[in-house]
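Following: one structure in structure tokens, then a few remarks.
Note that one protein chain of the assembly has been removed; the remaining protein chains are unaltered in position.
Let's look at chain A:
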């Protein structure tokens, strides 16, 4: 059996643990730099505050409706997420952390368990120990556990937050209830094609012919179909290395100065290179993106990106940063107000095993230099060593005007009790 445990409105729930006044009140959490809404409590959803709403447009709406707005407090959410995952590991050794607020569990050798009761224990323990409400969906496969979780979330009164699909009858009922666009892993494009073939629900999807699904779509969709039939084909993931690494960020204000943008891009590139080294990969390609401020009506809109293919794979901050800065200079246009830039590295290969080029290769000194830099930066827990084209004096700061305290990671921020 598999379970999907999902924290309800996770960011909002974290804020509520340390500020119980916020219970039953509408809350919204903003993205990095206080750009747009990325998480809403049920109450804020009910008021009609949309996901992704740019806050400067919705400020008035939030005021009128008394919606409490917070900057994202990742140190807090990260710590609370770790606690949730650690508790889940007490219930089974096989846990796949799927995102900051959800995890798949696999139960091997739990033959005579009452899963409804077990799910309740999971829910209760997380709620009591760290104050975060969750929903638990349990089913014979991962895809079905995702559906069971949706049912638990949708019908809190009947399910009490836990739903188990443990019979064919329940499975069929659940599949008929699930719209095709709500099935896990069915993206927008696929959904359109399936609807064109008369698939409105997950149940319609499993009526399709196996071979046809495999031929028309891919092995992934076939696996999904089997999973929905109750035949586990999507297995618990080992933590996998990523296939592309991106560092993309909005600036705090819009900028039109190339030097400033070069500095940002160099910093993003360095960050990507660090992530590459951490997972032991090197990249073949660097993509740099640049975008104007989409909300400025008075200025020209512009977005551009540049792909750079490298003759040898690299994980060196120096090489990646140099190439990224060259690339961004080549797509930079004067007179535009830029709001966002990004560096993506892809074409990843393991650093210890790649095809050597006859004529071009990386300066071997970079390898030891990079490990020395990583060592120092790790030791001091911040980027003490930077490349010359990164800003040395100024530390980049996110705009976080409505940040809640770091209740669990900073002694100066812990709650005060009378």
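Some observations on this one:
Rule of thumb we're sticking to: a residue touches a chain if its C-beta (ideal position, glycine included) is under 8 Å from a C-beta of that chain, and two chains touch if they have at least 3 such contacts; residues count from 1.
We adopt the following convention: contacts and distances are computed from a predicted model.
According to UniProt, the chain absent from the figure is "Translesion error-prone DNA polymerase V autoproteolytic subunit", selected among "Putative spermidine/putrescine transport system ATP-binding protein", "ATP synthase subunit b", "Polar amino acid ABC transporter permease" or "Translesion error-prone DNA polymerase V autoproteolytic subunit".
From the options A:243, A:297 or A:418, the residue with contact to the unseen chain in the full assembly is A:418.
In the complete complex, the residue from A:56, A:110, A:129 or A:295 that touches the missing chain is A:129.
Among A:87, A:246, A:331 or A:369, only A:87 touches the chain left out of the display.
Think of the hidden chain as still there; on chain A it touches residues 20-21, 83, 86-87, 125, 128-131, 407-408, 411, 414-418.
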